[in-house]
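Of the protein chains in this complex, all but one are displayed in their positions.
Labels run A, B, C and D following the written order; every chain starts at residue 1.
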Amino acid sequence: MSFVKNYIGEVWGAVKSLATGMKLTGQYALRHKKEKITQQYPDNKDTLKLPERFRGEVVLIHDENNEHACTGCTACELACPNGSIKIITKFDLTPEGKKKKAVDTFVYHLDLCTMCNLCIEACPTDAIKMAQTFEHSVTDRNKLIKVLNKPGSKIREGVEEKKSQ
Amino acid sequence: MWSLQNIADKVHDWLYLTFNPTLAMLFEFVIIGALAIGLFAMLGLILIYMERKVSAWMQLRLGPNRVGPKGIFQTMADTLKLIVKEGMTPDGADKLLFHIAPFLVMIVAMVVLAPLMFAKGFQIWDINIGVFFITAVSSISVIGVLMAGWASNNKYSLLGAMRSGAQIVSYELSAGLSILAVIVLTGSLKLSDIIASQENGWWIFKGHLPVWIAFVIFIIAVTAETNRAPFDLAEAESELTAGFHTEYSGMKFALFFLAEYVNIFVVCALGATLFLGGWMPLHFGTNTQFNKVMDYIPSVVWFFGKTFFLIFVIMWFRWTFPRLRIDQLLHLEWKYLLPISMINLLLATLIAIMNWHF
Amino acid sequence: MTEEVVITDQDDLIINVGPQHPSTHGVLHLVITLNGETVKKVEPHLGYIHRSIEKMCESLTYRQFIYTTSRMDYLSSHINNHCCAMCVEKGLQVEVPPRAQVIRVLMDELTRLASHQLWWGALAMDVGALTPFFLAFREREMINDIMEETCGTRLTMNYMVPGGVMADIHPNFQRRVHEFLAHFKRKIDEYDELITDNIIFQNRTKGIGFISKEDAISYGMSGPSARGSGVQCDIRKLYPYEVYDKLQFKEIIESGGDCFARYMVRMKEMKQSMSIVEQLIDNIPEGDFQAKTKNVLKLPKGEFYSRVETARGELGVYIISEGGTTPYRIKFRSPGYSNLSALDHMTRGQKIGDMVAIMGTLDLVIPDIDR
Amino acid sequence: MGAGSLIALTIAAITFSGLAILAAKLITRATTNKQKGEPYECGVPTRGPSWVQYNVGYYLFALLFLIFDVELIFLFPWAVVVKKIGWVAMIEILIFFFILFTGFLYAHKKGALKWK
Partner (left out) sequence: MTREELKIKITELFPTAGFEEGGDTSAAGWLNVQIEATAWLPLAEQLKQKPEFHFDYLFCVTGVDWKTHLSMVYHLTSTIHRHTIVIKSKLDRNNPEIESVAHIWRTAEFNEREAYEMFGIKFLHHPDLRLLILPEGWEGKNPMRKDFEDPVNMIRL
């Protein structure tokens, strides 16, 4: 008789455990509207706000006078593990007639970048930062190679080149 | 009152009055074929959409919502995609069997529609062994699955097909026995008789414990027979990638997919007919007031409502449970379902003989 | 100890599972010899995503190489970074400020929670239930959002630097962690309702993939997979680092040795991790988040080894320095590699379906194995 | 409608499937290359033939099924007339099930239901 008892107990336990699971999913099916967990991505583009620390891509900060704080010290270039930053420097003449090293082109390879934030950490003048953009898909890989300094931009007055080491 | 029966009868009469009998019959065949194809296409679209929505709800998602309002044209877009896809045949495949298999599965799915009673008096063929016909014919589809798996020349497919074979043959027993529990009570295999016997209440209400047990076993067994999760071992995607239809692509895959859903519909329709009264409205014994109100709802709505409820339950299973293992699946059948349904049949017999049911 | 040699005969069916297979969680390639449905032998073939991180690190400086380790076991990237940072600190003999230590441990435990949640969903998907995956992601998403706010990224953080952490925690951090804990406490019972108590799941995992304590040690298994066999191997308890020795938590050990035991270890570990986070979240000491280090790091000549407990087991970082700015040789002792080596032993004589469950409970992350 | 409807439905199924496949064939442009015809085995060339005899553990179940399914067919006509015959049917089925159950238990004891 104990066999029959065990048998029925087994079946009953199994049915109960299955019913518990079904109850849960059934409840979810009923109140899915309130608890939905997916985002309707392109629709919520306007309200979507990424945290300010989010690492999307490296940008060179320009102010309204088209000036930036990059001195061309290449600290970021050295800090980058993947070689995604290349800085080509030139020598500007200061008003006093002294030669001063300045950035000519700030080349940034987004295709190589791993968003490790090491360049931002390394920058002595806080000239670069991480932007919150994240839609980087393009049709041509070459479009991912970017020049960060805007045409005609120049180094902001008063930014002293600090020794990076 | 408007009903499908009147329309069917009118068309029938008109055809036989206008044309000679042979031609009229031919026209009728064409109409039946067209209706069946229409039903197929509609079922495919609705059920796949429903599956996606139900799964989305249970997973707290929205489901398809881009193509058309609430995404109702999503399945159509998918069908279009499948048509545009190239149907490939693997090099080493047994070409003949490979091409026949989807046809066979489709034919089976179509033929079992014949004895189903979709509404009051709306039936293609009121065969006197209707239930038996459905159980017999629907098990032919396993041959299609075996063919597909064998012909693909793919090891996953082969394993999937063999599993499917073992599974379908096993679960047919308990499905058959649970059907018998109702047959014992009604004393007829004819679907119209079975529905008629439930005029004063569905068997699920009248039949006490044996019918409830039979109902549960029936639902479990047909879930297994249609290769649905948690019994989807023939296409267990985490083990065999896609099981027996791994090598099928494009429209041939779509046909397998469609046949699967139509099979679900058929077994659920059978379940609704046997246990939930088919097109019969919800009647409570002699409560004429209530019964009258229920009668206002068209019979076709009752039928499809019950069927879709059962389909929902089967989908509910799929999105809740983990998959069984093949040996556990067979043990479930041979150690639990079969003995229980045999004893249950005896109980049902007792009730039938003693006339204990209402 | 030695296993009998498997002879492949005519009846055997040889099947490739992976590299493109839903249950291998990545590009693992297993060649399985089957006898009917029974697995006779499993032979892993690795290297589909081998990037030779060890070789790569030989040309990166001590600040730079840490980021590569986020890509190894991407589900516990914080813990990987932590281990590397600790190894470099060992060489530099830098004292990490207490605030940084607490932040590190908090991040580690949150990562462990997130990793276990993903594992839970993935395991459920392996055994055929699809809904849990989404439920697991609901909670994981909250942790990812917290990480995103403080660390800047969601998966490959690179937040730990030699000497501390890269940035201080975000002002919202504590509030959001509290929100998460309150939410997850309610939801973890649903995990049990849906999967743990489910009879089908229990049948699929109980008594499956047994490995004894001795074998688990011999195979070098570690982490929850080994603790399911009764091996005491939690590095947090045995060789405490950072503030783990001051915390109240239990090392979860199950003696079953089967899939269900490994499953239960992880489920209970989630609760332990929650309690660790609870203990620390309101007690983050004030102070610096980073110790002062030189701009260019140079490790003295010698060998340094540090080990931490990742979500998958023991991670070891072995640095051989010749005194330069780059390591001479780095070896990562990854938990997944050793755990995978036991797969063949565990699967023999089981069904194909079991193999999937065993792989699920081993919690393999393929980049961790391939490195 | 009579049995002829079966023919109608069969033809309908064939037409439907045939048209669908044909339409797909007309629309798509087939390309061939060597890899395309390979059986899918997770992207790795398959080892050995797929059409091999292999040991499925379930052939015993198939045999058992054959026996039971035949019994099931006998049960259908019995089920229809149970109500008319009454107790005799009950006794008959008890005897029938007794034999069946004994066979089932025998198979169980012999280990036919155990997976090898």
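Definition applied: a contact is a pair of C-beta atoms (placed from the backbone, for glycine too) under 8 Å apart; a residue touches a chain by one contact, two chains touch by 3 or more.
Note that the structure is predicted; figures quoted are calculated from it, not measured.
When the full complex is examined, the chain removed from view is found to touch C.
Touching the chain that is not shown, out of C:Ser52, C:Ser255 or C:Asn283: C:Ser52 (per the contact rule at the top). Within the full complex, the residue among C:Gly302, C:Gly324 or C:Gly349 touching the omitted chain is C:Gly302. Against the chain not displayed here, subunit C makes contact via residues 1-2, 44-47, 50, 52, 54-55, 59, 90, 214-215, 217-222, 231-233, 238-239, 301-305, 314, 316, 318, 320, 329, 331, 333, 337-338, 340-342, 345, 370.
In this text, only the chains that are shown with their structure count from here on.
Set against one another, A-B and A-C show the most C-beta pairs in contact at A-C.
As a whole-number value, the distance joining the C-alpha centres of subunit A and subunit C reads 24 Å.
Subunit B and subunit D have Cα centroids lying 15 Å from one another.
Taking the mean of the C-alpha atoms as each chain's centre, subunit C and subunit D sit 45 Å apart. Annotation for subunit B: residues 58-61, 155-156, 241, 319-321, 326-327 touch two or more other chains. Among the residues of subunit D, those touching two or more other chains are numbered 41-42, 46, 56-57. Against subunit B, in their complex, subunit C makes its touches with residues 13, 15, 21-23, 37, 124-131, 133-135, 138, 194-195, 198, 200-201, 203-204, 351-356.
On the side of subunit D, the complex with subunit C involves touching residues 41-44, 46-48, 52-57. Across the interface of their complex, subunit B is touched by residues 1-18, 20-21, 23-25, 27-31, 36-42, 46, 50-51, 56-58, 61-62, 64-65, 68-69, 72, 75-76, 79-84, 86-87, 89-90, 93-94, 97, 100-101, 104, 113, 115 of subunit D.
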